[in-house]
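Take a look at the structure set out below.
One chain of protein is taken out of this complex; the other chains stay put.
Our next item is chain A:
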Amino acid sequence: MLLARLKSLAATAASIPITLLGLAVVTFFIGRVVPIDPVLAVVGDRAPADVVARARIELGLDQPLYAQFWRYLTDILSGNLGRSVMTSNTVWEDIARYFPATFELATLAILIAALLGIGLGVLAATRQGSWVDQAVRVFCLAGHSLPVFVLALVSLLVFYAWLGWLPGPGRQGIVFQDMVEPVTGILTLDALLAGDWPAFWDAVLHLIQPAGILAFFSLAYIARMTRAFMLAELRSEYVTTARAKGLSSMRIVWRHAFRNTAVPLVTVIFLTYAGLLEGAVLTETIFGWPGLGQYLTVSLLNADMNAVLGATLVVGLIYVVLNLMADLLYRLMDPRTR
């Protein structure tokens, strides 16, 4: 029994490097077929010919494609993602700077989305066909169909410009700029570590709008999935049995039906979280949030291929790790998989 479990775990773990290798191959070759000269990004449009030629050799672009790929692969394996042309930092340094901003945003967003999404989904399922169900459906439909930039701009207009309840773009108010020593890069956490409550509140206030908007889009999906899973469970025979035994409907819904939907829901939530962690370009742009999505986009538009490849690999790694975690949780929660 134990052996079987170890075996299946090993198989899952072995799939990680294969997935990452696949990712490296695809991103590398996409990077090479983009009709932008990478040298242009390094030395600019005005550089003299000898500088251009030198940069081409330094980047290894004079080598055949397979040699370039081999060089890239060996670099990655030794933990070297190269240097970003745009920021002239190593890609690791950049990721260490941009990722915490995205992590903070995505984590708050997924917490809100999971709590509200599950609540709304269960509510809609238990009151199937009622006005509550319809209202949840319309709410979720908006989450699926409204373009994120429209909602973000409207939110800024209403909560920032008209009502003045929430601050505008950025992670921090001007007064708090450079007041908190960066430790983790997660601003709320750093402010707490420094014991600076006003800075903490300021960071939280700045988080509300972008996190709220990202949460809205994620919760639409989570609520719909929860509703579907719950409906399937509520129609099961064990629920009818439970009702016949006279259990309270709260107990039936939460202790019996919901516990069974929790297993597939974990996958849904983890994948949504992974999606949020790769950075939400439009939300980040509108709210001036220096996150991974913005970093990836700006790098891509500037043909900064080291940064693009590095950030893509990291995003891929996050996906794989979260998938693995979902898998492990699955095994813990579902006795049949043991």
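The rule is short, and it goes like this: a residue touches a chain if its C-beta (ideal position, glycine included) is under 8 Å from a C-beta of that chain, and two chains touch if they have at least 3 such contacts; residues count from 1.
Assume contacts and distances are computed from a predicted model.
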{"item": "Chain not present in the shown complex, as UniProt names it (candidates \"PepSY domain-containing protein\", \"Alpha-D-ribose 1-methylphosphonate 5-phosphate C-P lyase\", \"ABC transporter substrate-binding protein\" or \"protein-glutamate O-methyltransferase\")", "value": "\"ABC transporter substrate-binding protein\""}
{"item": "Chain A residues touching the omitted chain (full complex)", "value": "34-37, 40-41, 43-51, 86-88, 97, 153, 156-157, 160-161, 164-171, 173-175, 177-178, 198, 201-202, 205, 285-288, 290, 294-295, 298, 301-303"}
